[in-house]
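Subset of chains shown; positions unchanged.
Here the chain labels run A and B in written order, and each chain numbers its own residues starting at 1.
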């Protein structure tokens, strides 16, 4: 089988599949007799990637394999194709998702403990239906609560190839027991600063570790 | 947290407007409405009008007690580590009172936090024995740890939201597969399966949701879809053209009901140029 045909098969398959494909899956498209070695398939992928350099699309690796995708910078134009605006997710959902992603495997109770509010079963169901979260087991305590973890689809959706690519989780500052009388004084007036607007910026350093597991 | 409309103030837009002319009278004395420059304000200033609805939205914006606490701390530009429990508790209770006042259904989580704050406050107030001081943990430690933890994940949620994601920032590239040569297989579905799923869905909705599932007359619903499909490619169609002779009177009634329903849902326009003249039906412009 000539090299050009191999390359065409790979390109065609990636565009037809409508989902990411692994090298192993690409390999299976060929008869055993014609099957190109994996190295060649990898080289083909690299070639295609290079040729797409100036195109409106690129060939990228995400958690479940390779896929063609439209470049991020084109989103303002592409989004006009659809009548509906891209969906926004509620903060409750994003916070829950963040807890599952960084702390997995977790139970619903674990999530509730950090968020300080009850997490509805609908919320967990929505996350599972989206395919972002799945039950990976049960904790061995009374009630055997389900343990949730994120899926490959979650990574695919957020353009990641592994959990280590998640944005770094800020580190907690140590709570040092600066037990000064002043701080403990309850009658003390809270110092008012000029710029006491809703400054929600965090003061954490940049040198955190990777995913907190 | 779910909101109930305040009974008196928001029954109509007019009422809200009227309310802006007179300051809101708090139901109970001494509960601060807000804290401005360290002073509790229990009456809304006359020049400051906050529509009751807006207030609910502000309160609903909090994801829970942790979020509210964090907001109170950040609003004063304080480090979590420097939290003044007494002051924060006071402000927190102020918000709780406010939520009660506008009859916002208060989630139990908020009350649990209130109890926790009160407990910490009392422990801070207790005189500590010099001997024990070394081992005794700062009563605020647990709260501070939880606040920090929550803040980390709040930030993580924002980071995840900012990641480029499919259907918003990036898009899956696909090419069509020419028909004939290539055939993509589809899963099989059984009609009884569909019915059973629908039945369970209705039961679930009935049991867990507050809204009612109204079972619409199927033929009217079908006719609505049918009419919409027909009007899609036409500017105007006469009402008569939507009728089919062999359906008889019932057909006319069903079609008429479907047209009325479509008008009600603002999906079509019905035009009649003169009294008793022919009715013309048109899909609304998109």
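Going forward, a contact is a pair of C-beta atoms (placed from the backbone, for glycine too) under 8 Å apart; a residue touches a chain by one contact, two chains touch by 3 or more.
Because the structure is predicted, anything quoted here is derived from the model rather than measured.
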item	value
Whole-complex copy numbers (one chain of each kind is displayed here)	A x2, B x1
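Criterion: only the chains that are shown with their structure count from here on.
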item	value
Inter-centroid spacing, chain B versus chain A (mean Cα positions, whole Å)	25
Complex contact set, residues of chain A against chain B	12, 15-16, 18-19, 57, 67-72, 75, 78-79, 86-87, 89, 91-92, 94-95, 97-99, 101-102, 114-118, 156-160, 166-167, 169-173, 175-179, 183-184, 186-190, 192-193, 195-196, 198-200, 202-203
Chain A contact footprint on chain B (complex, rising order)	37-38, 63-67, 71, 74-82, 84-87, 107-109, 113, 121, 124-125, 133, 137-138, 141, 144-146, 148-175, 177, 182
